[in-house]
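One protein chain is absent from this view; the other protein chains keep their places.
Per-chain residue numbering starts at 1, and chain names A, B and C are given in the order in which the chains are listed.
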Amino acid sequence: MAAVTTPGERRGHSLVRWTVLVAVGLYLLLPLLAMLEFSTRGPDSGRTLDAWKAMGTDSELLGAITVSLELALLSVAGVLVLLVPTMTWVHLRVPRLRRLIEAVCLLPLTIPAIVLVVGLAPIYAWINYLFGNSALTLTFVYIVLVLPYAHRAIDAGLASVDIVTLAEAARSLGSSWTRVLLRIVVPNIRGAITSASVICVALVLGEFTISSLLNFDTLQVVINLLGKRDAAVSVAVSFAALVFAFVLLLVLAGASRRHRESAPQDAVKGSVP
Amino acid sequence: MAAVTTPGERRGHSLVRWTVLVAVGLYLLLPLLAMLEFSTRGPDSGRTLDAWKAMGTDSELLGAITVSLELALLSVAGVLVLLVPTMTWVHLRVPRLRRLIEAVCLLPLTIPAIVLVVGLAPIYAWINYLFGNSALTLTFVYIVLVLPYAHRAIDAGLASVDIVTLAEAARSLGSSWTRVLLRIVVPNIRGAITSASVICVALVLGEFTISSLLNFDTLQVVINLLGKRDAAVSVAVSFAALVFAFVLLLVLAGASRRHRESAPQDAVKGSVP
Amino acid sequence: MTSQTSNARKADGRRADESSGEESGEKSGRSGAQVRLVDLRRSYGPVRALDGLSLDVGPGEFVALLGPSGCGKTTALRALAGLDTLDSGQILVGDRDITHVGANRRDMGMVFQAYSLFPNMTARDNVAYGLQLRRVGSQERRRRAGDLLDLVGLSSHAAHYPHQLSGGQQQRVALARALAVEPQVLLLDEPLSALDAKVRSQLRDEIRRIQIDVGTTTLFVTHDQQEALGVADRVGVIRSGRLEQVGPPAELYDRPRTPFVAEFVGLTNRLHGTAQSGTAEVLGVGVPLLEGSTGSGAVTVFVRPESVQVTPDGKGNGRVLTASFLGSQSTVRVRLDDDTTVLAQVSSAELAHLPPGTQVRVTVAAAPALATRAVR
Partner (left out) sequence: MTSQTSNARKADGRRADESSGEESGEKSGRSGAQVRLVDLRRSYGPVRALDGLSLDVGPGEFVALLGPSGCGKTTALRALAGLDTLDSGQILVGDRDITHVGANRRDMGMVFQAYSLFPNMTARDNVAYGLQLRRVGSQERRRRAGDLLDLVGLSSHAAHYPHQLSGGQQQRVALARALAVEPQVLLLDEPLSALDAKVRSQLRDEIRRIQIDVGTTTLFVTHDQQEALGVADRVGVIRSGRLEQVGPPAELYDRPRTPFVAEFVGLTNRLHGTAQSGTAEVLGVGVPLLEGSTGSGAVTVFVRPESVQVTPDGKGNGRVLTASFLGSQSTVRVRLDDDTTVLAQVSSAELAHLPPGTQVRVTVAAAPALATRAVR
């Protein structure tokens, strides 16, 4: 590194930087481009938007989209109600349990979907008996699947503000624990809660294996079925779902970028005010 | 909170704590217990270990285990070579690209497996043409799938030590950038590298959808096939794979717990030494 | 000391009258409570954070708890606030035993080390939070929050969020928030330690002024002896969970009872000497010994830098190592011929004649000092 960067060096840096970026980008974008190409393939190697137009008219597809969105909302609600109070409590009162909670929440990461399904089958026999054979019962599995990601997000949120001191300050001002949770903790980890929700929605909308093996018609299952009938429509729907998920990701990035204004320095004055 | 905890209050706290723990534990352990129960089901509702014994003798299964382990090792090597130098460089030299790298690495999280496969099919036509139709070509997809987790782990590692200052110190002592990477950065994020590797191995061993749809005989695919022939053996293998993954998780937890000895306080002395 | 304190509170009444007429009735009604800590004990595994700590704090008194980190001073404060539990002991505020009362019903105001403002609320809402919990009406809340921000000199920042305030401003708001609920006791847990030196000394004096104004009994925990000496009516030096010595700042400084206090409060030189019948001979000077000193034999004498005299002398008994200009006063560090190092305070005018390397003669003033049996 020279202290004064010469134009040549600057060009060198940019080159390395852009090479890396383009390589990584291509690695990830190639599948997407292939999808776009495939879904607009017309007869006689022309281009057509038929597959995209078919999306809005297939009632089976629309039903699956509804089910998947409902599942997404239920899973978000479930995982937040399960994690936020538990993790806050552990963070504030029994910090030595944090590792345990983390390990438990990471477990689903290492359990392959197929294992879950084999183990879950008998449980789902009961669940279907109790709640009826609704696809929404998938919520229970999805909450488990989402745990690792939601835990990460909320844990990062709790770590980013000094929640222990804030809670102690609120307590010494006369606040009950419930008020501490609702008035102090939740508003200050709003970004983390948004992240957890977005990841949860993205995962639920993208999940295929479990719903397929348990025979529920969620979005990805129907896309797969469609794919056997009309591959182009299936790919178009996948592409749309992907773009939707990408938009959610951008929302997440935006949410975590808030509160970036810089604090003023202490006025440095030797004089007595 | 009372300043002196009365026995009654202590009991109250434990109760809440244990209820939460047991509830979460059950929620996650029930599938496992169901698996264990199923895999040891004998004829006439007795117990048998036949399924477990069958595991060691099935050559198809052993072949799949070998392939999956090879895939795991290749993926670990690939993802580390891709991420460690890139992320270190971004961290040290172009920190404003950190967000971009993070977004790119998180992308695979939101891309459902089925979408990847649809998009990857044409690419795999070339890859198979170039490298032959080996299951090991799955490495390329797995690296993409592992990116989000590996990125998280390495990012946390880079954040946990002040890598910028360490690199500057090494530079000012006369170290080249290569030496900074190998002698300073890598040894100090060893824990993070271990985490990334372990998660990578766990994910590769558990992956089913993609290898199944691309028709490669990896561990989970064979387990599934076995399941159709002999469900008990399939569940036993799944259970074994799960325990293996769990052991890996413990290794991870152990690795991140190192370096916990506390630093001594500065001796507080008013006297002139 | 008590007379000074009550003087201070009288002055307060007057000041309050001058500054905000309508508040004054309220303020003078708000007199501090007596606080008694009785034989507090608390162990964390094998570590005794509190080992029988007892302390009485008079109504309206400002007491600083001073000690190195890990000595138990913060544990004591947190136990008083109800944020840490005790193994045994008793805490009395006024006539009320609050040992078993929850932190949210103790009626104490606490200022933390840093970053304790609620980031999602403006300065005004932070200050008003405690009042809201006490179901004070929104008009009244707003008015009182405004008054308190005025008291800490931040009325123009009421609508700012914590991240828009500097560290010093944040701590002022935290102080206003703690005082807003008119607590019986004000607890300050190293409130200045995250601030720059100049802001620190300014805010220290301001905290003292405000405490004199409102008259709340105050406990102030710090590891910085300058801070403790400069602000408190009395200072308690804590070591390993026990009170080592407690008294007015000047008493601690001039008449330390143990080597630990001598070294922890102010700067001190350890010099070799020989004691006999209440006097020690140090560098050829007879130094009267304080109560608690070892009375005879080879001793280590604890001598303040301002009691060490250094004059250039080609045949002296030492050589200047470093000379530090510090403004109105300066210091030199001298290595004596017997290899001990001595820190001496000199006037900045003398400093010019004492560059590093100068041969000097070092003597001490006959000010009373503490002595202990020599170790070597």
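Throughout what follows, contacts are C-beta pairs under 8 Å (C-beta built on N, C-alpha and C of every residue); 3 or more make two chains touch, one makes a residue touch a chain.
Computed from a prediction, not measured in an experiment: that's the story for all the values here.
Within the whole complex, the absent chain has one touching residue among C:Gly58, C:Pro305 or C:Gly318, and that is C:Pro305. Interface note for the absent chain: among C:Ser54, C:Ser88 or C:Ser324, the touching residue is C:Ser324. If you put the hidden chain back, the residue from C:Arg172, C:His223 or C:Arg270 that touches it is C:His223.
Residues touching the missing chain, restricted to chain C, are 4, 7-8, 10-11, 14, 196-198, 201, 204-205, 208-209, 212, 223-224, 226, 229-231, 248-250, 253, 266-267, 304-306, 321-322, 324-329, 331, 333, 345, 348, 351-352, 355-357 (touch as defined at the top).
Summarising the interface, chain B meets the missing chain with residues 161-162, 165-166, 168-176, 179, 184, 187-188, 259, 261, 263-270, 272-273.
By our rule, only the chains that are shown with their structure count from here on.
Looking at contact counts per chain pair, the maximum sits at A-B. The distance from the centre of chain B to the centre of chain C, with each centre set as the mean of the Cα atoms, comes to 51 Å.
Counting partners per residue, chain A has 171 as the residues that reach two or more other chains.
For chain C, the set of residues that touch two or more other chains comprises 82-83, 103.
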